[in-house]
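A single protein chain has been omitted; all remaining protein chains appear in their positions.
Chain nomenclature is as follows: A and B, assigned in order of appearance, with residue numbering initiated at 1 for each chain independently.
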Amino acid sequence: MAASLTAQVSTSQSSQSIVEAQDLKAYYITKAYGVERTVKAVDDISLAIQQGEVYGLAGESGCGKSTLLKVLLGEYEKPLTVVGGKVSYRFEDKLQDATSLSPEERQSLRWRKISYIPQGSMHVLNPVRRIRDSFYDFISAHRRMTKADAYQLTQNYLAELGLPAKVMRSYPHQLSGGMRQRVTIALATILWPKLIFADEPTTALDVVVQRGVIQLLKDIQQKEGSTIVLITHDLGCMPT
Amino acid sequence: MKLLKEFILPRILQWLIVIFVGVTLTFLIPRLSPINPIDNAMGRLTAFQSMSPEATLALRESLLDLYGLNGSLFSQYINFWKRVLVFDLGPSFTTFPTPVMRLISKSIGWTVGLLSLSIILAWVIGLILGSLAGYFPHAWWSRLMENMLISVYPIPYYILAFVLLMIFTYYWPIFPLVGGAKGTPAFSWAYISSLLYYGFLPALSLIVGGVAFRFIIAKALTVTERSSDYIRFAEMAGLSQRKVLFSYLIPNTLLPQVTDLGLSLGLIFEGALITEAVYGYPGLGSLLLSAINSADFNVIMGITLLSIVGIATASLLIDLSYPLLDPRVRYS
Partner (left out) sequence: MKTFIDLLRFSPSFRYGFIILLFVLILLSLSFFSPYAPNKRRVVPRNEPPSVKYVLGTNSQGQDVFWMLTFAIRNSLLVAGLAVLIGRGIGVILGLISGYLGGTVDRVLSAIVDSFMVIPRLPLLILIAAMVRGQMTLVGLGILLGLLDWSFPSKRYRAQVLSLKERDFTQTAVFSGMRSFSIVIQEHLPFILPFLLADIVSGFLFAIGMEVTLAILGLSDMNAQSIGTMIYWGNYYQALLTNKVWVLMAPIAASIIIVVGFYLLSIGLSNYLDPRTRLARLEMKVKTS
């Protein structure tokens, strides 16, 4: 299955890697009524993603790219099990074994160093919370900050990304699909993470909006010098 | 404007229909009954005391008049509506000529107090426990709670109330049996504490059943909702479990629960009637029980009418509060 995965390196600014995988094997092991079944979703993958690059992972649906992303991100639970190999992160020139991180350490990396942009869908944002309050929730989970400061930070960041200020007070259902996805991207990158995983961020958007979303990701990558790992089944979206 | 047209107006229309159907049913039932309520009432009234023939005749006339049984069915119906609209429910038979409305207004405060307190407590406790159990479905306390509440849930209100009464007033008599409070109503600690003391068991009976009902629904909703995209995104972003539970999960599962509360209000009210009758709590339930025992039809009819109007109105108010909780309805 992993054979159909193609990896494409677009920009290479530095030779130092930020995330590495060695001989990674991750299987879905299900046990129902005494019958064990194994699906080898990621089988023997090795890769090294360089700092500051946009790393694309393309492949058909079901080829294991989302599973690989989950394992790289360290966000997986049973029945998905890592059977072999390891993942390491390099932050501040220190290479860490990601598989041996404690939940607390993992938690401290999340959003500040490593972030995640989910697939564009109706329901990624809490439907009964104003956008600015979602931002406050996400910021305050990692930084001690007053509500007013968090609002200010959000407002500045949205302006920087060219998003209208009025989304602050909106609820998710009041935004268009493209705008919702842009807000989600802003929400994922508000703490300037070094490493951003994006799981098909343009799915379910129309072509014009897709371009805008990709452009936004590129802007963020260039401004912050962060690394983006982009998953897509659509080669047209691959950054060139 | 759209909110008014698509949400508020249809709901108010439905409220009007309910009132109309309820009043019409209350009007028709005694008239369709194979038994003449007047003869029945007369039999009851004269069974305890002997009456002169003139008095009996006068009583019959006044009863016919009171029941609005004079004239054609249609004019009776119009008269019935006229009386209902000015809250004139006629006199009680057993405590003649006290108006039914006065009897009801004396006991309704007890019922509303008991009912609103136990509904709110049961709803909040059931919702929070159910959401917790749904969010941590594998914890031992979650399973224990579920098994306990599932065994309580199907037990009829009466049985539950009666078992509690047996335990806490006969075998381990720490709570009083009959009454609502001791002393004269005053804003004093002594009165309020006796109010709580007397109300504790009736409220407990209602709350236990209510919590079980709400718990089961809340847990099912939470189990479905916790796999939704926004919850997983928030969890991945490292939001604390408390934050996810109280700011993300519960505000969303709350919405169907509000609608459901409006729908189940009638059932809870029925439970309160029974519970009051069991404990001799001085509310509508006890009034109804004594009215049944003395065949005081006017009181029974009055309580029926009032409960239909009351429940319909309360559930209208609950439904109208829905837009306050759901921005998707509020700004659509």
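Observations
Operating definition for what follows: contacts are C-beta pairs under 8 Å (C-beta built on N, C-alpha and C of every residue); 3 or more make two chains touch, one makes a residue touch a chain.
Keep in mind it's a predicted model, so treat the numbers as computed, not measured.
Here one chain is not drawn; of B:Ile159, B:Val178 or B:Leu196, the residue touching it is B:Ile159. Of the candidate positions B:Leu59, B:Leu206, B:Leu239 or B:Ala312, contact with the unshown chain belongs to B:Ala312. Although one chain is not displayed, its contacts with subunit B can still be listed: residues 14, 17-18, 21-22, 25-26, 29-30, 33-35, 37, 40, 150-151, 153-159, 162-163, 166, 170, 262-263, 265-267, 269-270, 273-274, 277, 288-289, 292-293, 295, 297, 300-301, 303-304, 307-308, 311-312, 315.
One rule holds in what follows: only the chains that are shown with their structure count from here on.
Chain centres here are Cα means. That of subunit A falls 51 Å from that of subunit B. Residue ranges on subunit B touching subunit A, taken from their complex, read 228-230, 232-234, 236-240, 243, 247-248, 251-252, 255, 325-328, 331-332.
Considering their complex, residues 73, 75, 107, 110-111, 115-116, 118, 121-130, 137-138, 141-142, 171, 173-174, 184, 187-188 of subunit A touch subunit B.
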